[in-house]
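Below you will find the structure I want to go over with you.
The complex appears here minus one protein chain, its other protein chains still in place.
Chain naming follows the written order as A, B and C, and within any one chain the residues start at number 1.
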């Protein structure tokens, strides 16, 4: 596996639109690695619906409202952000670039937003924190069935100054990802956190994602929220919420944020688009805690629609991964800048000056479902 | 016709997804036989809608529910099953494999689930029962216009220990299947039950499906349920129900189960997807008798959605037929195992531990129809 | 124009499905003539929607209802018909076959149903009546702006024993048919009724359809119903009704039948599918007079759905035209027989024994429109 050739590209990239990055990266990566990044579960219906669903609601532009220079700044708790667009967690940035998460962290920090670091990173927690250079970082925990590992890795997140623990709730086992099955993809690089933990016995290298996930704690429960929170004294955000009841239960169990996500369509196929369930979840959360949204975001207008449907922050992973592959730190920055540019134009043309204005915008919604859960 | 070359393959098969089996088998079979298996009635609208309709309802994943190792075991009456996925009846397994229903029976039994044996099998009822080696089998009756045949074949089913008689209600004549019309398909092999019955005068060999069905009893009525039940002392399950009133009438007339099916889109074209009528039938049945569902199932998620819409068991035929063609007994087993694997993953990710949990799951449904019948 | 080569084919034809006839005829006809027959108005949205709309409602099959040998016989007034499927009027059958309407009439009569003869036929009214050999015929009147012509042609229809006058209401001028515009199509053959009327000054030969229609009476009104009825003492059926108010008005003005049609999508583009407006018209008509339906029928199931939505008879033109081209009298018969076969199978599988049973069948309807007019 030692001969995996990751990108060494550095430099800002010209972006026509973010969806086109996928095609540009496809030709530069080993097929198995690309399939792992790009693919979704089973028939990929949910993955495709994630993006298509943004056409289920339209932004009605408002005019003559004395708007100029829309302002993307926002806050999460006491964290100041230059944009509501943040980095969603993803495993193995080393597949995209030789310096993996280190360059992602540097690029994200330079753009003044949040980096979410996966348990399955190819770089260590402290190294990524250092590369982030003071930028806010979240640690995404895949709880292990080995509590020793959980404590060991959470200790590092605390020590490294992470702002929150993102508790992954939707991956108690791996989705059936056909791209990986077809290519026979195995991780060609070690996952450093696994490798560094002495008792774990594997670095993940040479395993497939289902084998990796097999070491995760399967019977995750609401009690895990409080367990992580009390161990770390950090806010816990439950990631992978797709229903109003789960949001309510998670908040009741101590979750300080709700991350609405279906894992980019990589876990349960045949579930709804993440955007289609957001309004009912937002109604249940009712501003008790912040909502972070991901799954399918490829445009500034998508981010606008998510914010107008109840999200406080909007996250994305694949486009950043492609930017990292095409240009390292500056490629990551180019992607965030492009998102920001599209969101800024959308805000100006929609007649909204601030993120708060977007949140008060009512979209024109198609009737897709008969009810909500 | 004696030169029909059926598969002799034996061995487990690698399955990426069940839908792709069709393409793999297409190249291995004589076009007429393949068209007979794969095709549907007329424009195949209903056939295609059968599978497409599973996208009319979505599974909303639930998280943090302390689930691991979902359990597929279930029961039908006093029959213990390792999975709610059972074999749906289909004619002429000999087209797929030289040992036809014998290997299907062995594979299905090995996976701990139910084999449904068609009147139009290429192997005899006692031989299939023997091959099933103690596994539960249902006998699917196409009532003949010759009551002597009906008694003769039901006697065999009773003698062979079959658990139920599946009374085919939706095939009082053959659907207009264009694939068969275009290829001029005639059965190249004898249907052993027809051949063995002295007075019948034909084995089916050299006839097309419409000619076969022409010997069936056309004016089937509710009275046939009781006639079969009292003759056999076995529970009768009416197969081919697509409306709530028919379910109610059938139960009133003595049916001990309702098999919701449109014959895989092979009979009436222009009817609804079987999945789209399931909820209204389930409401009418209201747990008085078990519901078996088929038509269009190609994924574990489809099975989940059918169970969550009122089905107690879920049946499928074409994928098993393809598995039989590609690997005999072990090919059949591979197909069932793949279905079980997908269903298990779906259960875990949906937050359901048991089949009973699935049945209590509410799907997020699109509004397709204005009302229900 | 004298060198137009029409088909001389005679003999029954093998039909897989009626939709495929179009492709078979395309290769046999001069492009302009084929385009005239096959094409619709403008973007052909309405033409295509006419057929697609049959998927807006599904037949829910009923089982175990003691049905065999469904009976297609029906009546219109005192006319006994072997099938509810009748011939819709169409101009210029001479484009399809050298003997034009004469062979259509013979074929339709042999199948025991109604021939509708267009004003713009290539054969004379008495000749077509004679070829019909006692079969019921309707005369479709395109009212001329020359009342002398109207009287002259109606006299012939009466003298020839026609059963009704079909008053064309939806063609007060020609639709914008792009196929004709693109090919520059001009009728290559004389329209015999025009040619035989001394004062008319044209046979239609060398004109395009818009020029033909330009001689029609444009300001048709409700008063024309009574004018034609009193002149002929025949029942008048208004053809081209697409709204409940027009049906009510026409009946009030003396119409003895309502022909629901949008002229096969050849007149107004951007109007609804004829099938989608049928239920609201049927509700308004409420059995005061019979309803004939056309536009888009290509399957027996379509006919079933139209009958179940309020039609008493179902008409079609293009498939008959193709049958005429491919096989003359017997080709016409093959088309009707195929329709009848599909309808018979649909009836049996739907659990309906008679046309009256179909009419009492409730379809499962999708919600397409917000209301009805």
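Convention: a contact is a pair of C-beta atoms (placed from the backbone, for glycine too) under 8 Å apart; a residue touches a chain by one contact, two chains touch by 3 or more.
The structure presented is a predicted model; accordingly, all values stated were derived computationally and were not measured.
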- Item | Displayed partners of the chain not shown (whole complex) | A, C
- Item | Touch criterion as defined above, residue of A:79, A:195 or A:349 at the omitted chain | A:349
- Query: Pick from C:166, C:194, C:250 or C:303: which residue touches the chain that isn't shown?
  - Reply: C:250
- Message: Just checking the interface: what residues of subunit C touch the absent partner chain?
- Response: 42-43, 45-46, 169-170, 172-176, 178, 181-182, 218-222, 224-225, 238, 240-243, 245-246, 249-250, 253, 262, 267-272, 276-277, 367-373
- Footprint left on subunit A by the chain that the document does not show: 16-17, 19, 54-55, 58-69, 299, 301-302, 304-305, 341-342, 345-346, 348-350, 362, 364-367
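Here is the rule we use: only the chains that are shown with their structure count from here on.
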- Using CA atom averages as chain centres, what separation in Å is found between subunit A and subunit C? 60
- Note on the structure: Multi-partner residues in subunit C (2 or more other chains touched) are none
